[in-house]
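A single protein chain has been omitted; all remaining protein chains appear in their positions.
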Amino acid sequence: MAVILENRDLGDSMFLMITDHGVDSAPGQFYMVRGWDKYPLLSRPISIFDSDGKTTKFLYRVVGEGTDLLSKLKPGDEVQLQGPYGNGFPEIKGNRIALVGGGIGTAPLYLAAKEIKRKNPEKELVLYLGFENSSHAQELFEDIEADARFKIGGYITDIIDFKSHDAVLTCGPEAMMKAVFHEAKDICGEIYVSMEKRMACGVGACLGCTCETKAGNRRTCKDGPVFEGSEVFFE
Amino acid sequence: MAVILENRDLGDSMFLMITDHGVDSAPGQFYMVRGWDKYPLLSRPISIFDSDGKTTKFLYRVVGEGTDLLSKLKPGDEVQLQGPYGNGFPEIKGNRIALVGGGIGTAPLYLAAKEIKRKNPEKELVLYLGFENSSHAQELFEDIEADARFKIGGYITDIIDFKSHDAVLTCGPEAMMKAVFHEAKDICGEIYVSMEKRMACGVGACLGCTCETKAGNRRTCKDGPVFEGSEVFFE
Amino acid sequence: MNRLITKLAGFNMKNPVIAASGTFGYGHDYEQYYDPSILGGISSKGLTLNPKPGNKGIRLWETPSGLLNSIGLENPGIRAFAREVYKMSEIDTMVIVNLGGDNLEEYIEGASILNDSPIDMIELNISCPNVKAGGMAFGMQCDSAALITREIKKVTKHPLMVKLSPNAPNVADVGVACAESGADALSLVNTFQGMAIDIKTKKAVFENTYAGLSGPAIKPIALRMVHQTVKAVSIPVVGLGGISSWQDALEFIMAGATAVQIGTGNFPNPNLGKEIVRGLQKYCEKNGIINIDEIRGII
Partner (left out) sequence: MNRLITKLAGFNMKNPVIAASGTFGYGHDYEQYYDPSILGGISSKGLTLNPKPGNKGIRLWETPSGLLNSIGLENPGIRAFAREVYKMSEIDTMVIVNLGGDNLEEYIEGASILNDSPIDMIELNISCPNVKAGGMAFGMQCDSAALITREIKKVTKHPLMVKLSPNAPNVADVGVACAESGADALSLVNTFQGMAIDIKTKKAVFENTYAGLSGPAIKPIALRMVHQTVKAVSIPVVGLGGISSWQDALEFIMAGATAVQIGTGNFPNPNLGKEIVRGLQKYCEKNGIINIDEIRGII
């Protein structure tokens, strides 16, 4: 059980939850989060926004019953974190990396950017972050040593010049990731997408989160959520 | 929605919940209490411990899922109170009244005693309150102008001399109420018992709380929970 | 504009929201919450020819998102009801009597007595799992369901809705049998036979061992059965089972239900009937639906 230190309303239905969970985890991994006992039945997959060995942070959007319950938790309340699960983003070879996020899909890109910078301060990062509305969520991304560019409304791809990048990490609505992949595929050597599927177990046991790839069916929770863009059949 | 002002742990799994619910209600009535949204399914019947037009108070014991959830609510949290339901204790004609409670069955006797004293200060009241263990719940009863006698463990009937009373109100485990009734029936003119049955609707619609009486089946939630002792077939 | 007007077996209902039998008494118990005449219909507690005291022992047991009940058709008998029927009939809505019985003769006599009552419909309860004789027995097989439907149709002058059991081998087949035998409408589901054990006493919780499961837990199964039955028959089907919100009600209507009933959902939320009527009306307004018919059976 982790204890909530802060659960900050960022506006536009988004929240930042800071917990005292001190387990190290890799960018792109996620937890099955559970802020309740028996109901609703399933835990909710939420990406790691930040993890520093002392705290684990989540950026989430209230869309239904589970995230609504999460948003009502107060400092001192407990939350179950099952994980960290998933593969996370791999080491990137490229030097001019675009991190492209849409909406709440921006969440895993914070730690991804931070870790790349920590390991390879010389790499150039640009964060392209699209939101439907402006909110305090944007401010969260301002303390990374990276160029963070925001687009409120419209298509994120409109503000990206893929030619200035050799690698892309992307997370967001599938249609956005598909567009990013198609625009980048002939230009950037590495393209990684973080897929989103409904999940029950999170550990690879139920096959509920299957993602069709060129290498056959893969489990988003265990073999993913990060896949090579060229591997995935987008819907 | 009522707001919780205080939710005090009294020890021995008992709690006093004070809400800002200002509806007047009669002693012996109850609310279907709901401190959660959809789960568990049913609301929980809880007697009115005290009601003063500004607040409504409940004395409850944690025995399962629902009462456990109630005990975790904090000041400022909301709770749904459906009611007040039930008939409540009637006007008592007798002048030397015994109020006999066992365990959490003591809850409705506080307001009952208070109201009798308010309307008829001349009446003599003795509260006989049995608890399995001592706790701060006892202290709650000390501010009524009545002789409050406590029995920790054992049979409450051991400390009652029914000859010094002409009326009895009782609430508690059915076996206790049955014993009280049998010892009092040839001595006291008025004996009222407050029955406890599982309830779903609380309004008389489902017939889940039927109590067998000499006048036929009665709904504990609507026709009761208070019945004349001589009417009830104890189990 | 009322976008919810619904025709059911010749009756023009204000809306397709009916209070389910056994969960709404005889119509008046929730009056402190709302005027019951805002509902499209109300089905009475199950009535039998002779008064029934109902079952002994525990009658209610909560399960995860569900409720097991073993009321056992406690009721004052049809004659006593008929004497006071005006109390229910004065509610300006479709008044339905839920009719139970121990055997065919009782059902027939009960239906005959009701001919003189100002009610709008009989709901033939051949699906109560909580009584020993009669009850569910008639609803389990096509031939017995057909027989009783035919016999009641012969004697009743009221429209006849037959309430089906989800415990039947194949509920849609039973529905077809009833439709062929003259039923004017079907309602489903009644409760699922379930069980609970008290591990402390090492006994079944209910004196009858089994009891009837209702509530949100059963909704996915009930919805599937309603969908299957709608596809199998051409008479109207009234859907129920676990409806707790207007969205749930809409799922049943999209699955083809002409109307819905709300049972267990009334218990946690005594305003449910009102909320569903309003929610469906607002949904139609927002989506430019003139009459809810437009989306009925869309799936």
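Here the chain labels run A, B and C in written order, and each chain numbers its own residues starting at 1.
FYI, contacts are C-beta pairs under 8 Å (C-beta built on N, C-alpha and C of every residue); 3 or more make two chains touch, one makes a residue touch a chain.
These figures come from a predicted structure and were not determined experimentally.
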* Structure fact -> The listed residue (B:Lys38, B:Arg96 or B:Lys123) that touches the chain absent from the view is B:Lys38
* **Sole contact to the chain not displayed, among C:Lys163, C:His227 or C:Lys274** => C:His227
* Which of C:Ser89, C:Ser144, C:Gln193 or C:Asn291 touches the chain that is not shown? -> C:Gln193
* Name, in rising order, the residues on chain C that touch the hidden chain in the full complex. => 63-66, 68, 168-170, 192-197, 199, 202-204, 209-210, 213, 215-221, 223-224, 227, 242, 244, 247, 250-251, 254-255, 295, 298-299
* **Missing-partner contacts on chain A, residue numbers** => 34, 38-43, 82, 198-210, 212, 216-217, 222
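One rule holds for everything that comes next: only the chains that are shown with their structure count from here on.
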* Distance from chain B to chain A - Cα centre to Cα centre, in angstrom -> 53
* Chain centre separation (chain B, chain C; CA means) in Å -> 35
* To do: At least two other chains touched by the same residue of chain B: list those residues.
  => 38-40
* To do: Could you check chain C for residues that touch two or more other chains and list them?
  => 64-65
